[in-house]
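To start, I am sharing the structure in question, which I have written as structure tokens.
Of the protein chains in this complex, one is absent; all others appear in place.
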Amino acid sequence: MTAATAKRILLTGFEPFDKDSVNPSWEVARALDGALIAGGVVHALQLPCVFGAAMPVLDEALAQLQPTLIISLGLAGGRTDITPERVAINMDDARIADNAGNQPVDQPVVREAPAAYFSTLPIKAMVRNLRDAGIPASVSNTAGTFVCNHVFYALMHRLARRAGPGVRGGFIHIPALPQQAAQHPGMASMALETQVQGIRSAIHTAMTVQEDLQENAGQLH
Amino acid sequence: MTAATAKRILLTGFEPFDKDSVNPSWEVARALDGALIAGGVVHALQLPCVFGAAMPVLDEALAQLQPTLIISLGLAGGRTDITPERVAINMDDARIADNAGNQPVDQPVVREAPAAYFSTLPIKAMVRNLRDAGIPASVSNTAGTFVCNHVFYALMHRLARRAGPGVRGGFIHIPALPQQAAQHPGMASMALETQVQGIRSAIHTAMTVQEDLQENAGQLH
Amino acid sequence: MTAATAKRILLTGFEPFDKDSVNPSWEVARALDGALIAGGVVHALQLPCVFGAAMPVLDEALAQLQPTLIISLGLAGGRTDITPERVAINMDDARIADNAGNQPVDQPVVREAPAAYFSTLPIKAMVRNLRDAGIPASVSNTAGTFVCNHVFYALMHRLARRAGPGVRGGFIHIPALPQQAAQHPGMASMALETQVQGIRSAIHTAMTVQEDLQENAGQLH
Partner (left out) sequence: MTAATAKRILLTGFEPFDKDSVNPSWEVARALDGALIAGGVVHALQLPCVFGAAMPVLDEALAQLQPTLIISLGLAGGRTDITPERVAINMDDARIADNAGNQPVDQPVVREAPAAYFSTLPIKAMVRNLRDAGIPASVSNTAGTFVCNHVFYALMHRLARRAGPGVRGGFIHIPALPQQAAQHPGMASMALETQVQGIRSAIHTAMTVQEDLQENAGQLH
């Protein structure tokens, strides 16, 4: 198999936002650009951290690449581990402005569309394999209501309507980098190397596991 | 107006679970049973903390009472404040067994039904009024995947299909009681009196505010 | 026994600081002013939240009252429970300015004095009795390095040098009030009534228990 015949994996990360000079979601995506994982080749794509404007960029990549697997990454400052998201909700509600100054309140991501979509990634198997590899991970039941959830929802809406069989997608939140946490006392972090290794593992799981594990990973509340 | 002509408010709480001897959600509901709030009278109902079995109990009350407003309460041990929930998801994923020993993993609450429903309560106005009254509150974007979310989802599914115009419902998580936190060092709590006052305020808001506030209350992740 | 023949208990609280309009430590002290507890009568005293200036106020009360028991209260915004402090350290290191604009860095509370003093209150028994009464409590191993620790250290220094036999003292941190937490989403709180009941219990324990419990209440780190 060569890169030309390999399946295509689209891995997106965001540009920095909220006064940060770096965004680990893009650093991880960039580090894996071109990687061959379980018969697929990773194409990294940077998205603007802007409501609305992120989607045409993603759409163009979806049209050109026709990827089999799409994973969007986003920073979750304060989380301790790699968290595959379970559900995207049709709701924009911004606590801070995005990079273009937008701050929508209680707006749908897509009008007249379903309230939510579930990730089609094998999130339980991803978490199990990450933990077995010594990398902290857990399933998250909320991706928030900012640009991360916005992209996650819009992606799943497109996949639900237009994707061919076997195309899967979802969103993974990742922790801050140590250099970010060093500026925010008390904030948890994860080294870039660990994050890259973790997302590589997650992609491998998504490329190889068809039926997700039946392991509980829920929250009481 | 008399209780006979008043609008009916159904307020549910759960029986104790997970080794606790008390559940603040029922203590609060019981304390408000019969209260007249903004032209409505509260009917308290205890639900079993059991997947599936909780719903016939709720259904019977819905059929008999024909309430205008339905608020389900549940304990969120560890939360610091009163949290109106934004969204119910169609997912049962139990980290611990319920009171009948059920522990479903990744099962839909209702088969062939939407992925999620949004609360039809004015959750932003509720939070604003609670804070103005000096009671800690915030909007929550996840009700978890246990019996609380199960009841929340099933309630919203019924309301979406069968409710008449003007009927609204949703779910509010509340903190542990001090007596519970006293057994779990580090757990936050809220006095029963504060909780009762808070839920009374939330009901008042739900009975009087038609259009919710356009205030951001989102989370970045 | 009358108030005139009763033992005297000095209970101090601080004036508000850091933009708050209320300080629960003073609200609790004020609420217990004049209370008869286990043969002692409570004298409430408000201290300025100012390095240095707090001590002459305390000294004058110590000289006039000749109390048997001295408990200083202070707010620990964010803590979930009532926390008798174990140790006062000889260190002022202010993260924010006090109410007079002072912000000492790494200065001793008292020059040429010991590095620390241990509380002479029965802190383990206090915690045990609070929990048994359904009030969240735990032993704390650090009172910080702000005005609370400053007063705690200076108090213990005076007691170590000048107090007669049987005089005991210490410091208890208490949580924010709900009305304060309502302005700081996520902050834990405790109702004033619970706090007053808790400090009443703590005073009762201090008046009646001579030998502290031999229960572990330590921290691994």
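We just call them A, B and C in the order they show up, numbering each chain from 1.
By definition in this document, contacts are C-beta pairs under 8 Å (C-beta built on N, C-alpha and C of every residue); 3 or more make two chains touch, one makes a residue touch a chain.
Values in this document were obtained by computation on a predicted structure and should not be read as measured data.
Counted over the whole complex, the shown chains touched by the missing one are A, C. Per the touch definition above, the residue from C:9, C:29, C:70 or C:87 contacting the chain not shown is C:87. Contacts to the hidden chain, counted on chain C, fall at residues 74-77, 79, 86-87, 89, 91-96, 103, 105-106, 114-118, 124, 141-146, 148, 173, 212, 214-221. Residues of chain A that touch the chain left out of view are 80-81, 130-131, 133-138, 177-179, 181-183, 185-191, 193-194.
Methods note: only the chains that are shown with their structure count from here on.
With contact taken as defined at the outset, there is no chain that touches chain B as well as chain C.
Ranking all chains by how far their C-alpha centres lie from the centre of chain A, first place goes to C.
Fitting chain A to chain B on CA positions gives a rotation angle of 180°, reported to the nearest 5.
Across all inter-chain contacts, the pair with the most C-beta pairs is A-B. In this assembly, the C-alpha centroid of chain B lies 38 Å from the C-alpha centroid of chain C.
Chain A and chain B have Cα centroids separated by 31 Å. Residues of chain B in contact with two or more other chains: none.
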